[in-house]
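Shown here: the complex without one of its protein chains, the others still in place.
And now, chain A:
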Amino acid sequence: MARLPDDVPARPPLPVKMVIAGGFGVGKTTTVASISEIAPLTTEASITSVAAGVDDLTHTPQKTTTTVALDFGCVTLDPTLKLYLFGTPGQERFGFMWDDLVEGALGGLVIVDTRRLDDCYAAVDYFEHRDIPFAVAVNAFDGQVEHDLGDVRWALDVRDNVPLTVFDARERGSVRDALLVVLEHALARAGG
């Protein structure tokens, strides 16, 4: 193979990313593992959570920095394009870490366990407020969905234009299709 001149390394692929969100234990890491070409990696990252200090006479928000494990994987779509998938740490209160991750993301997939709908409110709220394209994906554990999708939409109070889908986090094709739902929604919004 021809060598490139010194100091002109091969151009790396364009990195793009998507964010996999949802409550604790809902299947974020499984989702990443199903489609990632590498075993999901974990790195330590800092989150800054802010709590209003009720005992604090200055009314200054109390900031706490915590180290969390951040899981991610990747799919090389072609030699010039690499998709990273980041599972968001935690469920709520971690807006700062999410800002860091979500900046520039193509979109988000909010994973829902219909037995614990409450757990995904924070993620839905976050993407809505940040105006990030996202879809809600009900993880059908054992192929079972305990609620009608219309009921799920009503319970989550997501807008009609937010796609809602059912998928199986353990199936690569199913994860791929759920991500495509997000991307097609993002494309429609981008005017494509």
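Here is the rule we go by: a residue touches a chain if its C-beta (ideal position, glycine included) is under 8 Å from a C-beta of that chain, and two chains touch if they have at least 3 such contacts; residues count from 1.
Following the convention adopted for this analysis, contacts and distances are computed from a predicted model.
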item: Hidden chain of the complex, named as in its UniProt record, picked from "Multi-component regulatory system-4", "Ferrous iron transport protein B", "Ribulose bisphosphate carboxylase small subunit" or "L-lactate dehydrogenase complex protein LldE"; value: "Multi-component regulatory system-4"
item: Residue numbers in chain A that touch the chain omitted from display; value: 6-7, 9-17, 24, 35, 41-46, 48, 50-52, 61, 65-70, 72, 74-75, 77-78, 81-84, 86, 89-93, 95-96, 99-101, 103-107, 118-119, 121-122, 125-126, 129, 132-133, 171-174, 176-177, 179-180, 183-184, 186-187, 190-192
